[in-house]
Each structure stands twice: as structure tokens, then as C-alpha cells.
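Below is the structure I would like to discuss, written out as C-alpha cells.
Let's look at chain A:
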Amino acid sequence: MTATRLKYFQTGSFAAGNRLVNPESRSVQSGAERANAITCGHRACQGCGEALGARYALDAAMRATGGDLIAANATGCLEVFSTPYPESSWQLPWIHSLFGNAAAVSTGIAAALRAKGNTHTRVVGQGGDGGTVDIGFACLSGMFERDDDVLFICYDNEAYMNTGVQRSGATPPAAFTTTTQAVGEEPGAPWGQGKSAPLIALAHEIPYVATATIADLRDLEAKVQRAMSIRGARYIHVLVTCPLGWGTPSSDSLRVARLAVETGIFPVWEGAYGDVTAVTKIRHRLPVEDYLQAQTRFRHLFKPRRRDALIERVQARADRNIRRFGLIDPVEYDPVALHVEGGS
Partner candidate 1 sequence: MFETRIHGRGGQGVVTSAELLSVAAFREDRHAQAFPSFGSERTGAPVISFCRIDDRTIRTREPISLPDAVIIVDPTLLHHVDVFSGLRADGYVLINSTRSFAELQLGELCDGFRPERLCTIPATELAREHLGRPLPNAAMLGAFAQLTGVVTVESVAAAIRQRFSGEVAEANVRAAQAAAGLVPPSSGKAAQEEAINA
Partner candidate 2 sequence: MLEQIEGSQAVARTVAMCRPEVICAYPISPQTHIVEGLSRLVKAGELRPCEFVNVESEYAAMSVAIGASATGARSYTATASQGLLYMAEALYNASGLGLPIVMTVANRALGAPINIWNDHSDSMSQRDSGWIQLYVESNQEAVDVHLQAFRIAETLSLPVMVCMDGFILTHAVERVELPEPEQVDAFLPPYEPRQLLDPAEPMTIGAMVGPEAYTEVRYLAHYKQMQALDVIPEVAAAFEQRFGRSSGGLLRSYRSDDAETIVVALGSVLGTIEDVIDELRDQGVSIGALGIRTFRPWPSEEVRSALEHAKRVIVVEKALSIGIGGIVSQNVHGALEGTAVTIHTAIAGLGGRPITKSSLRRLFADGIAGELTGTTFVDLDHSLVDGESERMMQTRRSGPHAENMLRDVGIVGAGPV
């Protein structure tokens, strides 16, 4: 992203909106006219990060397409809490088929549109980490390698939350899940397992891959918008918090996602055709402990006794992310230069 020197605003680009910023420079979410692709009355837990992430992403996609959008959804929390008969929370054409096939259903939708000569309607597939990283991965990979015109969004809350918090391929080491319990020598999820779906996506050399979190709304929206400006297979991996599975207060959902970024646990980057093209720098670097201590799924690292060796291993993972993606800029951060344009 290029920085433009502009007027400074109180909350800059960090808050959802800002009454001082030009309307066209405000986030989609700040707009009274946002699509609310997923609307009120859904049955997500209090403080659900996935509900938030889905609205952020789809509203941005709705704006980018002028509402000309179809979504396919994998089985999972998002699907279950949004469409229990007789009520649907979706306000766009939406289909749920199975747990593992959302990417393929999306391909089918895109193929149908192409066959019908419809070049304007766009397709988004979405699922949780289970439906994306694990059971849906073959379909996802197929969609990628065929370069189907689909944006697939993974809302990653790092475990099977719908079924009661079981380990997935996206569960980080040391995290408690009901199938990686906090017992034994190395409590929680095993070390040396799991995969980075976004890096694997990147390896398909598709036109666009990005990671994002619900803690950085504008970044997420910008990435969705960029993705929608591109044709072909695109992937956005959004870290979403789960108060239930992570053991966080419902009010902490954004804070913890922020900590994931600021500690280097979750690198936020963009890539295209196999290369990482941009990273979001860490604003105020924090030790991983701040992140771990905020969640009861890591409580066993601190109680009944501190497991310094394990905490250091987590820190080492974060450090590696920081080195690998260059998450800390040696050049001094110029806060004023990085704010969005507009204002009076």
C-alpha cells in the first residue's frame, strides 16, 4: 500500500468509520447503507467472530459487485447459526450444500454463470477452517488449480467449533481442544502439525491470496475489494475469534484477534501468482504471552505452573513469522502518513 500524506484523523483508519472522513473513504461497515449480507436474528454465540467476519467480507464483496453476488457456504457454525428453518439471516442468494464441497459448488455456480453469458454476477465460497483446510481442501485445491472465477473465504477459528471444539488442521500447537486436551508432557495440540492454507493457496499460483483478521476491518475490506477486482481463483483467509472455543470473554473477540497480529502469531499479508506481495506491519509489537494469556485454551501454559519452554516455542513461531514475512519495518513508522484520504 502506498502512503499518502494527508490530514490526520482522531481514529485514523483504525476505527470502522469516522465522521470526519469523506464518505467515499469510509469503511463499508460504517455505512448506514451497508448490505448486511448476514442480518440480525442469527443464532451465533455472543461476540461471534465468524458472524462478524462474514458480514465484513460479504458486505465488502456486495459493495464491490453492486450487490450482484452469489454465496456458497460449507457446513459449519456459520451455516448452522444463519439458516435454521424457518429463518435465514442471509440477504443475498446463498446455498449450503455440504461440509467439504463449498469450493466445488462455487465452481459450479461460476460455470453456470459463464455458460449463461453472465459476466457480471460474481461468486463467493465460504467456510470455516474445517470446511476449508481439512474436509474441503481437495475441492478448494481443484478450484484453485482450475483458476475458477471464485473468491473463497475461510473464516478460520482454528478448530471444529460447530461440533464442540475439536482439533483441525488449523489448530495451533499447544491449543486445547476437546481432542487435544491439556494433559501430558506437551499439553494441547501437538507440535509439528497443522498447515498454512494461505501459503498452500499461494503455491497454486492463483491471482490473489490474502490473510486478514476481523480486528482490521479496513484491511479486510480492502482485500475483499481487491479480490473482487480480479478474475480467477482467489483466496482470503480470515482469522476469526471464537469466544467458546478460545475461552475468551465475548467482548474480547477483536482484542484477541488484534493480539494475534501484534504478537506475530498471525501474519497478515497479500500475495499474487505465487509470491507474497505485501505485508501488514506490526504496529506495536507484543510478546506472545499477551495473546496466550487472554485465552483459556492456552491456560495450561501458565497454570498450575508456568511452562516457559512451551511459551518460548510459541514465541519462536511468532518470531519466525516476523522474520519470514518482514512484519516489523526497520524504517520508522510514520503514523500520519498512513491514513486514508479525505476529510474536511
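A word on the picks: all candidates are chains of the complex that A comes from, given by their letters.
Everything that follows uses one rule, which is that a residue touches a chain if its C-beta (ideal position, glycine included) is under 8 Å from a C-beta of that chain, and two chains touch if they have at least 3 such contacts; residues count from 1.
Since the model is a prediction, treat every value here as computed from it, not as a measurement.
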Result, touching chain for chain A in the complex among 1 or 2: 2
List of chain A residues in touch with candidate 2 within their complex: 67-70, 72-73, 79-80, 83-86, 88, 90-98, 100-101, 104-117, 121, 138-139, 141-142, 145-146, 148
